[in-house]
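Note sheet for the following structure.
For this depiction, one protein chain was excluded, whereas all remaining protein chains were kept in their positions.
Each chain gets a letter, A and B, in the order it is written, and its residues are counted from 1.
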Amino acid sequence: MRALHNVNLSLYPGQVTALVGENGAGKSTLVKILTGIYQPDEGTIALDGKPVTLASAQSAFELGITAIHQETVLFDDLTVAENIWLGHAPRTRLGLIDWTAMNSQARAVLAQMHAAHIAPDARLRDLSIANKHLVAVARSMSIDARVVVMDEPTAALSAKEINELYDLVALLKSQGKAILFISHKFDEIYKIADRYTVFRDGEQVGEGFLKDTAQNDLVKLMVGRSVDKVFPKHHAEIGGSVLAVAGLSHPTEFENISFDLHRGEILGFYGLVGAGRTEVMKALFGMTRPSAGKITVEGKPLVIDSAEGAIDAGIVYVPEERGAQGLGGGLPIFMNVSLPSLKRTSKNAVLRLKNEFDLARRYTERLDLRAASLSQDVSTLSGGNQQKVVIAKWLAMSPKVIILDEPTKGIDIGSKAAVHEFMAQLVSEGMAVIMVSSEIPEILGMSDRVVVMREGLITATFENKNLKPETLVRAAAGIAA
Amino acid sequence: MIQRLLKSREALLAAAIIGLIAAVATRYPAFAAPVNLAQAFNDTSILIILALAQMTVILTRSIDLSTASNLCFTGMAVAMLNRAHPELPIALIIGVSLLWGLALGAFNGLLVWKIGIPPIVVTLGTLTIYRGLTFVLSGGAWVNADKMSPAFIEFQRQALLGIPVLSWIAIAVIAAFFVFLRYTKLGRDIYAIGVNPTAAVYTGIDVGRTKFIAFCISGLASGLAGYLWISRYVIASVEVANGYELNVIAACVIGGISIAGGVGSVAGTVMGALFLGLIGLALPVINVSPFWQLAISGAAILVAIILNARGEKSQGRLILKKAAQA
Partner (left out) sequence: MSSEIIHTRQIPDRLDKPFSAAVRSWETLLLVVAFMVFVFNSFASPHFLDAWTLSDMTFNFTEKALIALPMALLIIAGEIDLSVAAILALSSTLMGFAMQFGFGTPALVCVGVIIGLACGAFNGLLVTGLNLPSIVVTIGTMSLFRGLAFIILGDQVYKNYPDSFAYFGQGYVTWVVSFELVLFLLFAVVFGFLLHFTTFGRKLYFIGRNPVSAQFSGVNVKRMKFTLFCLTGVMSGLASVLLTSRLGSTRPSIAQGFELEAITMVVLGGVAITGGAGSILGVVLAALIMGLVTFGFGLLNVPGIVMSIFVGLLLIAVIALPILWTRFMWVLKK
């Protein structure tokens, strides 16, 4: 599967080009190629008309291409000045690092960015995410970068911080730098970008000037294919309430989260990355403690303080980060599937391998898992098949509620369809599904109802009848209808 | 300001050291006399040298358990060289001890860098190998004081401006590490790969090679410490500094070096070593059996790591607007 195919992208000095596209459209792959971390199979990259090779992170940096990543790739325990100058620090005549010059030059760069409030000798760890971004920008200014790539830099920022970042983009622009700005937020794209380019499924599907393009056209270009073709229609009987959440709150992550989930229902959770959806799900699964609120499962109020407790209550969670949170890499498929079910497959805590193989086979075959054997190491499977193993593991527990967090992120089209097909089956058997997704077609294609979150709050709940992608995008980005 | 001082490990440690000296001095004022403190520093010199090198290794998210064995092996080698050729100048002896130690450190580093064996396994292996080789080299015999040349023994005891050469060497080593770790690109790379190896790769740092260099530095320091130890305690045997690697690591841990890498300072490590050294000196003065020393340093290590861990707690992400503004 190709992450990126036949992309022709041009960036111009003194202009901001917005790159838009759904998750998995190939945006981050492009960022990694431009910063020298991935190598393209085909094609050329030219800087000022001259072809260049970005063989390593170092060479991209030296050529003046820098990136501000969504999750900052900086050094938490080093100072601000050092994060700006690491690798090209000013030296004294003896060849030693000149900390005085480094600090004063860092102060100068920060002042130029109207970020004089950041002390050069502060530890990066003690800075807010917004200020860390500013340090990353300062790093790119310290080498007089030609190209600055910004990968969803406002995803985790507050409104005030976002405005400061816009000022910074304007400053970089006025200095003649070419900027690639990746964002999901349409209001900000129109505010700061001059051009746009749209990616969909690894291909470039459109580009142009924003002043000539209406917001709705851009949304259509991004969402693309018609929604009902790809997704299996499900006709599940929607039954009584399984899970009721009322006023769930957390000191820093979310507040006043209330919703109802019914038997046979797929409830979609839409929002931008960092809107707090995953955090809510982790609280439902007992991984974090909410500070207030009530969780009721089939009419019984519950306090869920561990994953064990959630599983016992019939709530299971397929995490977004499969590798880090869902699988025991290096261990065979059947062990991964049977892990939560060991109580049932074993007898007096003694393993019964036959039961485990039977269990694993029953659920993985239902999901159409492609594997050489059930003893194959899960980490050798493709992303889609890994996801099937994680889902099989939870199905074997016959849960009441299954939470799927970005269930099709980063997996191939075939596996995507299998996962969707399967969700339809689950609800027809009376299970209730919560699906967290940032992909609009998936949300619209699969959900019965959609909850939209923004900045830790629920901003809207929609019945999925004649629901328009534009409506969702607006609710998630906070644009008035 | 006070809050910041409280947060600083170095300040806390300095306060603990001054508190310790003051507490002992209230009953035995002579303990705080400059002469006695200078003596304490001299006694701790070797530990300081080894701890600084160990710190460099720990900063890169590695560990070197073989330092004491390296010290023992190198010490035996130079002691036997001196026995065979008493006429050789001390500069040459020191040169040999540095090279000998470097070779042993480089062997550790190569296994970590080129083959990718976890440092704890490599140095667990070389810990026994180097001490075993000491036995092979010496045939199990000791080199006693009467077999060592006067120059070999006296070198570190000579006074320069009223301070013994051993102390001067420690001061020079402290200065060298301070300059190296703070003012050279390599020194900063060592911190960077410990703080965030992924980001280090993004910045174009060769993580494996940098670890190798850290092990070489550790080897050099162990080699130097080998000569200093043998000429100080004037006996070379297979048992020299047995288990001492744990004192060295203890000094680092007390000095606030994070075992997870990337965090620590030369000042902290030096004070960590001094703290351990001072406890050893203070116990006989206040009439506590020296047998208390081990338990006290164990307790000090535990207190230090608990305090360090509290300072490193990271906060979750702020999503709610009002939480972000608060």
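In this text, contacts are C-beta pairs under 8 Å (C-beta built on N, C-alpha and C of every residue); 3 or more make two chains touch, one makes a residue touch a chain.
The structure displayed is predicted, hence computed values, not measured ones.
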{"item": "Contact set of the excluded chain (shown chains only)", "value": "A, B"}
{"item": "Of B:120, B:145 or B:286, the one touching the omitted chain in the full complex", "value": "B:120"}
{"item": "Among B:13, B:253 or B:270, residue touching the chain not depicted", "value": "B:253"}
{"item": "Selected residue (touches chain absent from view) among A:15, A:325 or A:464", "value": "A:325"}
{"item": "Where the unshown chain meets subunit A, residue by residue", "value": "285, 287, 306-308, 310-311, 317, 319, 324-331, 334-335, 339-340, 342-343, 346, 349-351, 357, 361, 364-365, 368-376, 393"}
{"item": "Residue ranges of subunit B at the interface with the undisplayed chain", "value": "63, 111, 115-118, 120-122, 124-129, 131-133, 135-136, 140, 238, 242-243, 246, 249-250, 253, 259-260, 289, 291-299, 301-302, 305-306, 309"}
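By our rule, only the chains that are shown with their structure count from here on.
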{"item": "Complex interface listing, subunit A residues touching subunit B", "value": "35, 37, 56-58, 61, 73-78, 82, 86-87, 89, 95-97, 99, 125, 128-129, 156, 158-160, 250-255, 274-276, 279, 455-457"}
{"item": "Contacting residues of subunit B [partner subunit A, same complex]", "value": "179, 182-185, 188, 191-192, 195-196, 198-205, 262-263, 314-321, 323-325"}
